[in-house]
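Only a portion of the chains appears, each positioned as in the full assembly.
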Amino acid sequence: MPLHRFYYAKGIFSAQDKQEISERITKIYTSGGLPAFYVIVVFNEVPSDSIMIGGKPATNFVRVVSQHLARTMDTYERKQTVLNALEAAFGPYVKDRGLDWEIHIEEHSRDTWRLNGLNPPLPNTDAEKLWAKENRPSPFEQSKI
Amino acid sequence: MPLHRFYYAKGIFSAQDKQEISERITKIYTSGGLPAFYVIVVFNEVPSDSIMIGGKPATNFVRVVSQHLARTMDTYERKQTVLNALEAAFGPYVKDRGLDWEIHIEEHSRDTWRLNGLNPPLPNTDAEKLWAKENRPSPFEQSKI
(Lines give C-alpha, C1' and ligand atoms only; values in the text may rest on other atoms or scores of the structure.)
Protein backbone atom coordinates (compact mmCIF):
# COMPACT_ATOMS: atom_id res chain seq x y z
CA MET A 1 0.00 0.00 0.00
CA PRO A 2 2.45 2.62 0.81
CA LEU A 3 4.24 3.29 -2.45
CA HIS A 4 7.35 5.40 -2.04
CA ARG A 5 9.02 6.75 -5.15
CA PHE A 6 12.46 8.31 -4.78
CA TYR A 7 13.66 10.61 -7.58
CA TYR A 8 17.31 11.62 -7.73
CA ALA A 9 20.37 11.85 -9.93
CA LYS A 10 22.05 8.52 -10.58
CA GLY A 11 24.86 7.71 -8.20
CA ILE A 12 23.41 9.18 -5.04
CA PHE A 13 22.42 5.83 -3.52
CA SER A 14 24.29 2.55 -3.68
CA ALA A 15 22.53 -0.81 -3.90
CA GLN A 16 23.26 -1.24 -0.20
CA ASP A 17 21.70 2.16 0.57
CA LYS A 18 18.55 1.26 -1.35
CA GLN A 19 18.28 -2.05 0.49
CA GLU A 20 18.66 -0.39 3.88
CA ILE A 21 16.34 2.53 3.15
CA SER A 22 13.59 0.17 2.06
CA GLU A 23 14.09 -2.04 5.13
CA ARG A 24 13.91 0.95 7.45
CA ILE A 25 10.79 2.30 5.76
CA THR A 26 9.16 -1.12 5.92
CA LYS A 27 9.66 -1.26 9.68
CA ILE A 28 7.56 1.89 10.12
CA TYR A 29 4.57 0.11 8.70
CA THR A 30 5.09 -3.37 10.13
CA SER A 31 5.44 -1.86 13.59
CA GLY A 32 1.92 -0.50 13.01
CA GLY A 33 0.62 -3.96 12.18
CA LEU A 34 0.69 -3.74 8.40
CA PRO A 35 1.98 -6.60 6.26
CA ALA A 36 5.58 -6.07 5.14
CA PHE A 37 4.67 -6.81 1.52
CA TYR A 38 2.43 -3.72 1.48
CA VAL A 39 5.53 -1.53 1.47
CA ILE A 40 6.88 -0.77 -2.00
CA VAL A 41 9.88 1.46 -2.58
CA VAL A 42 10.89 2.42 -6.11
CA PHE A 43 14.16 4.23 -6.72
CA ASN A 44 13.74 6.27 -9.90
CA GLU A 45 17.27 7.21 -10.81
CA VAL A 46 17.66 9.64 -13.68
CA PRO A 47 20.72 11.07 -15.44
CA SER A 48 22.08 14.17 -13.72
CA ASP A 49 20.71 16.40 -16.50
CA SER A 50 17.18 15.09 -15.91
CA ILE A 51 16.29 16.34 -12.44
CA MET A 52 16.23 20.06 -11.89
CA ILE A 53 15.57 22.23 -8.86
CA GLY A 54 14.82 25.88 -9.45
CA GLY A 55 16.02 25.53 -13.03
CA LYS A 56 19.41 24.05 -12.06
CA PRO A 57 20.65 20.44 -12.03
CA ALA A 58 19.66 18.88 -8.71
CA THR A 59 22.86 16.99 -8.05
CA ASN A 60 22.47 17.03 -4.28
CA PHE A 61 18.77 16.42 -3.87
CA VAL A 62 16.26 13.64 -3.27
CA ARG A 63 12.54 14.02 -3.98
CA VAL A 64 10.23 11.50 -2.32
CA VAL A 65 6.61 10.95 -3.36
CA SER A 66 4.77 8.71 -0.90
CA GLN A 67 1.30 7.31 -1.44
CA HIS A 68 -0.85 5.80 1.28
CA LEU A 69 -3.85 3.54 0.77
CA ALA A 70 -4.33 1.24 3.77
CA ARG A 71 -4.60 3.86 6.49
CA THR A 72 -5.89 7.42 6.73
CA MET A 73 -3.99 9.92 8.84
CA ASP A 74 -6.83 11.63 10.66
CA THR A 75 -5.11 14.53 12.38
CA TYR A 76 -2.38 17.05 11.65
CA GLU A 77 -0.37 15.56 14.51
CA ARG A 78 -0.64 12.06 13.05
CA LYS A 79 0.59 13.35 9.71
CA GLN A 80 3.62 14.93 11.34
CA THR A 81 4.37 11.69 13.19
CA VAL A 82 4.40 9.76 9.93
CA LEU A 83 6.56 12.37 8.22
CA ASN A 84 8.95 12.24 11.17
CA ALA A 85 9.17 8.46 10.89
CA LEU A 86 9.84 8.53 7.15
CA GLU A 87 12.46 11.24 7.45
CA ALA A 88 14.13 9.31 10.27
CA ALA A 89 14.12 6.19 8.09
CA PHE A 90 16.01 7.76 5.19
CA GLY A 91 17.80 10.43 7.25
CA PRO A 92 21.14 8.59 7.56
CA TYR A 93 21.34 8.36 3.76
CA VAL A 94 20.10 11.86 3.00
CA LYS A 95 20.26 14.48 5.77
CA ASP A 96 23.35 12.99 7.43
CA ARG A 97 25.18 13.09 4.10
CA GLY A 98 24.37 16.74 3.51
CA LEU A 99 21.79 16.16 0.79
CA ASP A 100 18.69 18.30 0.44
CA TRP A 101 15.33 16.57 0.24
CA GLU A 102 11.63 17.11 -0.20
CA ILE A 103 8.77 14.76 0.58
CA HIS A 104 5.02 14.75 0.33
CA ILE A 105 2.52 12.05 1.19
CA GLU A 106 -0.69 11.53 -0.75
CA GLU A 107 -3.66 9.57 0.47
CA HIS A 108 -5.69 7.68 -2.12
CA SER A 109 -8.88 5.67 -1.92
CA ARG A 110 -8.71 2.01 -0.94
CA ASP A 111 -11.83 1.32 -3.00
CA THR A 112 -9.70 1.20 -6.13
CA TRP A 113 -6.77 -0.72 -4.69
CA ARG A 114 -5.95 -4.40 -5.14
CA LEU A 115 -3.16 -6.84 -4.39
CA ASN A 116 -2.98 -9.97 -6.53
CA GLY A 117 -6.60 -9.36 -7.49
CA LEU A 118 -7.84 -9.04 -3.92
CA ASN A 119 -9.35 -6.00 -2.24
CA PRO A 120 -7.15 -5.79 0.86
CA PRO A 121 -8.75 -6.37 4.24
CA LEU A 122 -9.89 -3.46 6.39
CA PRO A 123 -7.57 -2.11 9.09
CA ASN A 124 -6.98 -4.32 12.10
CA THR A 125 -9.24 -7.13 10.92
CA ASP A 126 -8.37 -10.79 11.39
CA ALA A 127 -7.74 -11.01 7.67
CA GLU A 128 -5.23 -8.16 7.78
CA LYS A 129 -3.51 -9.78 10.73
CA LEU A 130 -3.25 -13.04 8.78
CA TRP A 131 -1.82 -11.22 5.75
CA ALA A 132 0.74 -9.58 8.04
CA LYS A 133 1.63 -12.85 9.76
CA GLU A 134 1.99 -14.84 6.54
CA ASN A 135 3.43 -11.85 4.64
CA ARG A 136 1.34 -12.65 1.58
CA PRO A 137 -2.20 -11.93 0.39
CA SER A 138 -4.77 -14.72 0.66
CA PRO A 139 -8.50 -14.88 -0.10
CA PHE A 140 -10.85 -14.05 2.77
CA GLU A 141 -14.53 -13.33 3.31
CA GLN A 142 -14.87 -9.92 1.67
CA SER A 143 -17.45 -7.48 2.92
CA LYS A 144 -18.22 -4.41 0.90
CA ILE A 145 -15.94 -1.64 2.11
CA MET B 1 -6.61 10.56 -19.89
CA PRO B 2 -6.04 7.31 -18.27
CA LEU B 3 -2.35 7.26 -17.52
CA HIS B 4 -1.07 3.86 -16.46
CA ARG B 5 2.42 3.63 -15.04
CA PHE B 6 3.91 0.17 -14.61
CA TYR B 7 6.88 -0.18 -12.23
CA TYR B 8 8.94 -3.37 -12.25
CA ALA B 9 12.44 -4.80 -12.44
CA LYS B 10 13.95 -4.68 -15.91
CA GLY B 11 13.46 -7.85 -17.92
CA ILE B 12 9.97 -8.76 -16.75
CA PHE B 13 8.23 -7.59 -19.92
CA SER B 14 9.43 -7.90 -23.51
CA ALA B 15 8.75 -5.24 -26.14
CA GLN B 16 6.00 -7.51 -27.46
CA ASP B 17 4.45 -7.80 -23.98
CA LYS B 18 4.42 -4.03 -23.60
CA GLN B 19 2.78 -3.62 -26.98
CA GLU B 20 0.08 -6.16 -26.20
CA ILE B 21 -0.59 -4.94 -22.66
CA SER B 22 -1.10 -1.39 -23.91
CA GLU B 23 -3.38 -2.58 -26.74
CA ARG B 24 -5.49 -4.60 -24.33
CA ILE B 25 -5.76 -1.73 -21.86
CA THR B 26 -6.70 0.67 -24.67
CA LYS B 27 -9.61 -1.58 -25.67
CA ILE B 28 -11.16 -1.18 -22.22
CA TYR B 29 -11.55 2.53 -22.79
CA THR B 30 -12.40 2.58 -26.49
CA SER B 31 -15.17 0.05 -25.85
CA GLY B 32 -16.60 2.69 -23.49
CA GLY B 33 -16.52 5.32 -26.22
CA LEU B 34 -13.29 7.07 -25.28
CA PRO B 35 -10.72 8.07 -27.90
CA ALA B 36 -7.87 5.58 -28.18
CA PHE B 37 -5.29 8.36 -27.90
CA TYR B 38 -6.51 9.12 -24.37
CA VAL B 39 -4.88 5.91 -23.17
CA ILE B 40 -1.25 6.31 -22.15
CA VAL B 41 0.81 3.44 -20.76
CA VAL B 42 4.32 4.07 -19.45
CA PHE B 43 6.56 1.14 -18.53
CA ASN B 44 8.98 2.37 -15.87
CA GLU B 45 11.62 -0.32 -15.79
CA VAL B 46 14.19 -0.02 -13.03
CA PRO B 47 17.29 -2.07 -12.18
CA SER B 48 16.50 -5.06 -9.98
CA ASP B 49 18.07 -3.34 -6.96
CA SER B 50 15.72 -0.37 -7.34
CA ILE B 51 12.29 -1.80 -6.61
CA MET B 52 11.70 -3.29 -3.18
CA ILE B 53 8.76 -5.00 -1.56
CA GLY B 54 8.78 -5.35 2.20
CA GLY B 55 12.45 -4.41 2.25
CA LYS B 56 13.47 -7.08 -0.27
CA PRO B 57 14.18 -6.87 -4.01
CA ALA B 58 10.88 -7.23 -5.87
CA THR B 59 12.08 -9.46 -8.66
CA ASN B 60 8.69 -11.03 -9.26
CA PHE B 61 6.38 -8.08 -8.89
CA VAL B 62 4.58 -5.43 -10.94
CA ARG B 63 3.18 -2.21 -9.42
CA VAL B 64 0.59 -0.37 -11.46
CA VAL B 65 -0.45 3.24 -10.78
CA SER B 66 -3.48 4.25 -12.86
CA GLN B 67 -4.86 7.74 -13.11
CA HIS B 68 -8.29 8.62 -14.49
CA LEU B 69 -9.41 12.03 -15.68
CA ALA B 70 -12.16 11.71 -18.30
CA ARG B 71 -14.65 9.69 -16.29
CA THR B 72 -15.60 9.40 -12.63
CA MET B 73 -16.42 5.98 -11.22
CA ASP B 74 -19.50 6.75 -9.18
CA THR B 75 -20.10 3.55 -7.28
CA TYR B 76 -18.08 0.89 -5.53
CA GLU B 77 -19.40 -1.64 -8.04
CA ARG B 78 -18.24 0.48 -10.98
CA LYS B 79 -14.78 0.73 -9.45
CA GLN B 80 -14.57 -3.04 -9.11
CA THR B 81 -15.67 -3.47 -12.73
CA VAL B 82 -12.87 -1.21 -13.92
CA LEU B 83 -10.30 -2.97 -11.71
CA ASN B 84 -11.51 -6.30 -13.08
CA ALA B 85 -11.10 -5.06 -16.64
CA LEU B 86 -7.57 -3.76 -16.02
CA GLU B 87 -6.48 -6.93 -14.25
CA ALA B 88 -7.92 -9.00 -17.08
CA ALA B 89 -6.03 -6.86 -19.59
CA PHE B 90 -2.60 -7.45 -18.07
CA GLY B 91 -3.43 -10.81 -16.45
CA PRO B 92 -1.87 -13.01 -19.15
CA TYR B 93 1.45 -11.19 -18.68
CA VAL B 94 1.37 -11.02 -14.90
CA LYS B 95 -0.94 -13.40 -13.02
CA ASP B 96 -0.66 -16.19 -15.59
CA ARG B 97 3.13 -16.03 -15.35
CA GLY B 98 3.12 -16.31 -11.58
CA LEU B 99 4.05 -12.71 -10.89
CA ASP B 100 2.65 -10.78 -7.95
CA TRP B 101 1.05 -7.43 -8.61
CA GLU B 102 -0.58 -4.43 -7.00
CA ILE B 103 -2.71 -1.73 -8.57
CA HIS B 104 -4.50 1.38 -7.50
CA ILE B 105 -6.53 3.86 -9.52
CA GLU B 106 -6.59 7.57 -8.74
CA GLU B 107 -9.18 10.00 -10.01
CA HIS B 108 -8.04 13.55 -10.71
CA SER B 109 -9.87 16.69 -11.76
CA ARG B 110 -10.53 17.28 -15.45
CA ASP B 111 -10.44 21.04 -14.82
CA THR B 112 -6.66 20.93 -14.91
CA TRP B 113 -6.28 18.52 -17.82
CA ARG B 114 -5.40 19.33 -21.40
CA LEU B 115 -4.47 17.58 -24.61
CA ASN B 116 -2.51 19.56 -27.20
CA GLY B 117 -3.64 22.71 -25.43
CA LEU B 118 -7.33 21.83 -25.49
CA ASN B 119 -9.61 21.15 -22.53
CA PRO B 120 -11.06 17.79 -23.56
CA PRO B 121 -14.78 17.58 -24.33
CA LEU B 122 -17.24 16.44 -21.69
CA PRO B 123 -18.31 12.76 -21.59
CA ASN B 124 -20.50 11.55 -24.44
CA THR B 125 -20.66 14.90 -26.22
CA ASP B 126 -20.52 15.20 -29.99
CA ALA B 127 -17.04 16.63 -29.65
CA GLU B 128 -15.85 13.61 -27.67
CA LYS B 129 -17.38 11.30 -30.27
CA LEU B 130 -15.53 13.17 -33.00
CA TRP B 131 -12.25 12.93 -31.11
CA ALA B 132 -12.84 9.20 -30.71
CA LYS B 133 -13.75 8.73 -34.37
CA GLU B 134 -10.79 10.71 -35.69
CA ASN B 135 -8.47 9.51 -32.91
CA ARG B 136 -7.00 12.96 -32.49
CA PRO B 137 -7.90 16.15 -30.60
CA SER B 138 -9.45 19.00 -32.56
CA PRO B 139 -10.79 22.41 -31.53
CA PHE B 140 -14.49 22.58 -30.68
CA GLU B 141 -16.92 25.01 -29.08
CA GLN B 142 -15.77 24.94 -25.46
CA SER B 143 -18.26 25.57 -22.72
CA LYS B 144 -17.04 26.16 -19.22
CA ILE B 145 -16.92 22.82 -17.46
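Miscellaneous remarks
Per-chain numbering from 1; labels A and B assigned in written order.
The rule we apply is simple: a contact is a pair of C-beta atoms (placed from the backbone, for glycine too) under 8 Å apart; a residue touches a chain by one contact, two chains touch by 3 or more.
Only a predicted model underlies this, so the values are computations on that prediction, with no experimental measurement involved.
This structure file shows 2 copies of a single chain, while the whole complex it describes contains 3 copies.
Quick note on the criterion: only the chains that are shown with their structure count from here on.
The rotation relating chain A to chain B, fitted on Cα atoms, amounts to 120°, rounded to the nearest 5. Distance between chain centres (mean CA atoms), chain A to chain B: 22 Å.
Within the complex formed with chain B, the chain A residues making contact are 3, 15, 18-19, 22-23, 25-27, 35-45, 67, 69, 108-109, 111-117, 119, 135, 144-145. Those residues of chain B lying in contact with chain A across their complex are 7, 44, 46-47, 49-58, 61, 63, 65, 73, 76, 79-80, 82-83, 87, 95, 100-107.
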